[in-house]
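Only one protein chain is missing from this complex, and each of the others stays in its spot.
Letters A and B name the chains as they come in the text, with residue numbers starting at 1 for each one.
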Amino acid sequence: MQRRSLFRRAFDRPMTSMEKYLLAIILVYIVIVAVKNPQFFSLETLFDMIRNGSGIMILALGVLVVLISGGIDVSFTAIAIVSGYTSVRLMKVLGFDNLLFVILVAVVIGAALGSINALLIHFFRLPTLIVTLGTASAFHGLMAIVLGTKTYTAIDVPQSMLDFGSTSLLTISAERSQYSLSVFFLIVLACIVLTWFLLYRTMLGRTVFAIGSNQESASRIGISLLRTKLFVYCYSGFLSGLMGIIYFSGLSYINPVSLIGTELMIIAAVVIGGAKLTGGEGTILGAVLGIIIVQLFQSTLVFLGLGASWNNLFFGSVLMVSLGVMYYRQRQLNKRSLVFSSN
Amino acid sequence: MRSLRNLVLRDKELAVLVFMTACVILVLYITLGQRLFSPTGLQSMSVQVSEFGFLALAMAIAMLTGGIDLSVAAAASLAGIMAALVMSGQIIPVTDENSGILFALGIVAALVTGLLCGLLNGFLIAKISVPPILATLSTMILFAGIGMAITTGQSVPVLVPSFAQLSTSAVGNIPIIFIMMVAAFLIVAFVLGRTRLGRRIYLFGENEVALRFSGVRSERVILMSYALIGILVGIAGIIMTSRANSMRVGVGDSYLLQAILVVVLAGFNPFGGKGRIISLAVGLVLLQLLSTAFNALMFSPYAKNFVWGAILLLVMVLNHYVRHWRLRQPPEKPSPPASIDEEESRPSTILVSDR
Partner (left out) sequence: MIGKPLLTASNISISFGGVKALRGVDFTIGEGEILCLAGENGCGKSTFTKIISGVYTPDAGEIKIGDETVGSLTPRSAIAAGVQVIYQDLSLFGHLSVAENIAVNRMMHDGSKFVRSRAMRDIARQQLERVGVELDLDVPVSTLSVANKQIVAICRALSMEARLLFMDEPTTALTGREVTRLLSIILELKARGLSIVFISHKLDEVFKIADSITIFRDGRKVGDFQANELDELSLSRHMTGRDVTYTRYHRTRPESEPLLEISNLSRKGNYSGIDLAVRPGDIVGLTGLLGSGRTEIALTLFGLNKPDGGEIKVNGKPVILKAPWDAMKHGIALLPEERGSQGLFATQSVEANISVTMLDRILTPMKILNHKTEKALATRVVNEMGVNNKDTSLAVANLSGGNQQKVVLGKWIAREPQIFILDSPTVGIDIGSKSEIYDKIHRLAESGVGVIFISDEPEEIVANCNRIVVMHDGEILERFDESQVRADNFKDELVQIINDPEYRVHQAAGER
């Protein structure tokens, strides 16, 4: 029997080329940063990154599921804000303070908004990008009209959320400061495992791949497109709702007009992880690596002596080159096998 | 009368759009008459619409080719930043003598930047075969990144005094930039309707593969389209800079959604090959009227956003019904009917054109 690599044994599949490529970029980048600035190599940096990146990591999982189903969703940040903010407001109106309640309300609202996306996409056969552009504005606009856009600073943020944001799994004390691994890490892990389980271990998850692979074939063998799409967009909405609470809790600051505008960045991160817009393809590891790259640039360019204003330049370049490599290969392959593709 | 009837029948979507616009004008005239339709009101509307009109035009061309350009707003602000930098005195000190030259240089800088941005998109799409959404997504981030790296997010002021006048001066009562926009619409309409490039843009959007099989350099069509988009975006950048007399990253980002909205509203098919500039012009008028009315009614920007999103969805749903009301189609066929009769499709092992 041939020897299998550690990766194969752990993941039961070979590593995709995009994953290898991203891993290489991450390693090279880390080496460069570490050489330039050894301070980078600290648990503090790692814990910081985990804490700051956990929100977008959760969103990225939702994006991945949507991309695998062959769609593209740009409304998830709006859903995160709308469900997070609405549930906090609801709790304030009801006059009590319970983390579980706020999370539950947020994920329910998130899933409900996601189902609106799914219904529009399914019944009117509309391009998913344009539908979700529309719903993003509509959802957020409606929230702003109904609830206003009042911000809450740490004093007004519900105590349970503040506690949630500062809960740590493990705290390491150093000479002068102490840093801790946020509880968010556990939640992200749970979400990753849940997504993996849903996608790879449930029939519903397999139908997501199936409709992304070939929607017509899927309906021919009796897969309900509506049911699968409802699942896809509700799940994305569910994760967004969860992220909304994590986001507000982590910042200890509730601003209902934040976050929106970062959706394309998160989609980009998932896309360089190897998820194709044409559906059926994409891996969780790829999405995780993509988010790690975004997060690395966001939090470590300082170590290179570059300000935060260089983030987009770095990420944009990496994104462009990655996409270039990925699609140029596809192009050569198509040329060879005489596939006259029109993207 | 007859010819009018023919006109209506020939393009039902345009007719519906014109009718809607007329209704909106009527309602607004009754409710907000003085405030909206006074000479100054019209003038300020025509200034506002111009800035956005160029971006809408750019997005329309992208959609005709079956693509989308998410980078229009980012490229416009980058072009504006380049123009502003030239005229900011940061590179060359502004004096009375050289202000004319700097003015010209600034405009050239913006146009060249826009053109380069467009060419980069075109290159990625045509030569590397990156899907337009992803190509322009990556360049959107890149352009914003370049702008950010150059300016560190600060606003770049324009010190050439005459530059701001570009957006304030008028011929008679008509603002110059409005005239520019009308000219741009006429030129683009002419290019699309009466030149080989225009024809090929439509055909590319309809069926890129068939275009290649007809011996047309289809990659060049895309490069040229995005170059044209780039120039329009550059002009938008100039106007935006001139109106604010400064420029910074992120200005105009909110136009992205609106640009897509107005193009879809005007009946352009997001899958390419269909759409008319005249419809776009009507759609733009409609959008601007509403926008101005919302301002007059003191709508918050979020409320406006809600309305834009709702309109976008409504229009798409309406278009869906208009399409299906005309022709009952086999139910499971998605979007544009690419092939003709399924009886005729052959097993395709190698020569499939997959989307």
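We take it that a contact is a pair of C-beta atoms (placed from the backbone, for glycine too) under 8 Å apart; a residue touches a chain by one contact, two chains touch by 3 or more.
Just so you know, these numbers come straight off a predicted model, no measurement behind them.
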Sort by label and list the shown chains the missing chain touches.
-> A, B
Which residue of A:S17, A:S217 or A:Q332 touches the chain not shown here = A:S217
Which of A:V35, A:L100, A:I155 or A:M203 touches the chain that is not shown?
-> A:M203
Touch residues of subunit B, complete complex, unshown partner | 193-196, 198-200, 202-203, 206-207, 209-217, 273-274, 327-332, 336-353
Hidden partner sits against subunit A at residues 200-207, 209-210, 212-214, 216-224, 280-281, 336, 338, 340
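By our rule, only the chains that are shown with their structure count from here on.
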Rounded to the nearest Å, the gap between Cα centres of subunit A and subunit B is 30
Which of the residues in subunit B come into contact with subunit A in the complex?
-> 66, 68, 70, 124-125, 128-135, 137-146, 148-149, 151-153, 207-209, 212-213, 253, 257, 260-261, 264, 270-271, 300, 302-310, 312-313, 316-317, 320, 332, 334-335, 350-355
What part of subunit A is in contact with subunit B in the complex they form?
-> 72, 120, 124-127, 129-131, 133-145, 149, 215-216, 219, 257, 261, 264-265, 267-268, 271, 277-278, 307, 309-317, 319-320, 323-324, 327-328, 330-331, 334, 337-343
